[in-house]
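Got a structure for you, written out below as structure tokens; questions coming shortly.
Removed from the display is one protein chain of the complex; every other protein chain stays in position.
Read from first to last, the chains carry the letters A and B; within each, the first residue is number 1.
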Amino acid sequence: MCLAIPARVVEKLDGEQAAVDLGGIRKTISTALVPEAQVGDYVIVHVGYALGLLDPEEARQTLAMFAQWQAMGDAQGAP
Amino acid sequence: MKYVDEFRDGQLARRIAAAIHDEVGERHYHFMEFCGGHTHAISRYGVQDLLPPNVHMVHGPGCPVCVLPIGRIDQAIRLALERGAIVCAYGDTLRVPASDGLSLAKAKARGGDIRMVYSAADALAVARAHPEREVVFFAIGFETTTPPTALVILEAQREGLPNFSVLCCHVLTPAAITHILQSPEVREFGTVPLDGFIGPAHVSIVIGTEPYEHFSEEYRKPVVIAGFEPLDVMQAILMLVRQVNEGRAQVENEFTRAVTREGNQRAQGIVSQVFELRAQFEWRGLGTVPYSALQIRERFAAFDAERRFGLTYRPVPDNKACECGAILRGVKRPTDCKIFGTVCTPEHPVGSCMVSSEGACAAHYTYGRFRDIPIVHAGAGVEENVS
Partner (left out) sequence: MTANLPLSTAPVALDAPAADPTRAYSRPLSIRHGRIDAAHGAGGKAAMQLIEELFLAAFDNEALRQGDDGAVLALPAFDPTQGRLVMATDGHVISPLFFPGGDIGSLAVHGTLNDVAMMGAQPLYLSASFILEEGLALADLQRIVYSMGAAARAAGVPIVTGDTKVVERGKGDGVFISTTGVGVLAPGVHISGRNARAGDAILLSGSIGDHGVAVLSQRAGLQFETTIESDSAALHTLVAAMLAAAPGGVHVLRDPTRGGLATTLNEIARQSGVGMVLQEAAIPVKPQVEAACELLGLDPLYVANEGKLVALVAPEVAERVLQAMRAHPLGRDAACIGQVIADPHHFVQMATRFGGRRVVDWLSGEPLPRIC
């Protein structure tokens, strides 16, 4: 149950709301579930609400893990 | 889009695919992706094309529209047509076929005031804008969508809104997974040999990875929580293959950039403030499942549409030819259903697996049915190279 997308907080607004940017689109969402989100943070947005923060360091590590397969793939050849 | 596009990279996909090809043994692997969003990602990106032929993805019931029983949609329709309420619902819900040849969309054509909303907050806004009318929010979804519903109920209470209520059909993921593992088909007849699960991405942001730990222990099945993008799914499949090969049954987290073991405790707290467990709830295709759904607590009774309108629940059996029940449990595939693609299509869905684009049938029909028929590949005599 998942249509949720990472977006960058660009402005904090009154009433537990924030403006986020996704690919140039600006949208107002609720931060009631993630009040600690700051400008510059990435949040996961679902049906107009931020559900959680995205950890950039973990994201980097995950991508690095994918990239390591390149070495293996090169050695054995892609299917 | 940052943190999205990088996780859809085709080059990286081929590398992970190579790793999966290297590591699979001779045996067959059956993994269930529980979450409808994963079903959609697998179909839309053609992930199956990159997997070895002995790795099989079984589509689970993680599509909240698909598991919504007809009886609940009937309740929403009656609220609009018989009680004159404005019924606000998420888009997917509108076309699910219910009783008497109706759906919410068809009820709208008959004069029911039914409005599509993108957010629970929109429903609240409708209530504020129409103080003279009753407004009901048809709240469906798993744990991802439940916290927003809790928030609007709290807000409605704070404002003392007299005309707003929620028809609560929120359901719980762990209960559904347990039910699948316990169903006779899996334990006794072995017709659904499941070697592991890809756990839902965004549900897990809310509930954390901890609730899945007892499955792995009790049922000896590995669970890998995967992010939403196709690379995440492929990485999770690789992690599952390894667990199976190594005889492990653990909960692993691929979606570390958004999911922690504890989850979003604030969201969990808000949900338990407003909701409590129902003793049982009917799931379309799974039957009655204990402690699998939520109802609104007594102190918020004024915002509970079931109490406010004195609704009773009437279970309605599915069309006899419809195999959604078996398909939702992974026991059958869409192509096993006699009416798939003929009587039942996305244009005229008979069962809910065909309505939501994540339902196994709709996903297969929309993105993958060409695999059922021998097709002409572009390579056959025609240059595939396009500038």
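We adopt the following convention: a contact is a pair of C-beta atoms (placed from the backbone, for glycine too) under 8 Å apart; a residue touches a chain by one contact, two chains touch by 3 or more.
These figures come from a predicted structure and were not determined experimentally.
Checked against the full complex, the candidates B:75, B:145 or B:292 give a single residue touching the omitted chain, namely B:145.
Among B:90, B:137 or B:340, only B:90 touches the chain that is left out of the view. Although one chain is not displayed, chain A still touches it through residues 1-3, 5, 22-28, 45-47. Contact between chain B and the unshown chain involves residues 1, 4, 8, 10, 13-14, 35-37, 40, 43-50, 63-65, 90-92, 94-95, 105, 116-119, 122, 125, 141, 145, 230, 345-347, 356-358, 365-370, 373, 375-376, 378, 380, 382-384, 386-387.
Following the convention adopted for this analysis, only the chains that are shown with their structure count from here on.
The mean-CA centres of chain A and chain B are about 21 angstrom from one another, to the nearest whole unit. Residue ranges on chain B touching chain A, taken from their complex, read 1-4, 6-7, 9, 11-12, 14-19, 21-22, 35-38, 62-64, 90, 118-122, 141-145, 147-148, 151, 200-203, 205-206, 227-228, 231-232, 235, 254, 256-259, 264, 266-267, 270.
Chain A contributes residues 1-6, 8, 22-23, 30, 32-35, 42, 44, 46-49, 51-56, 58-59, 61-63, 65-67, 69-70, 72-73, 76-79 to its touches with chain B in the complex.
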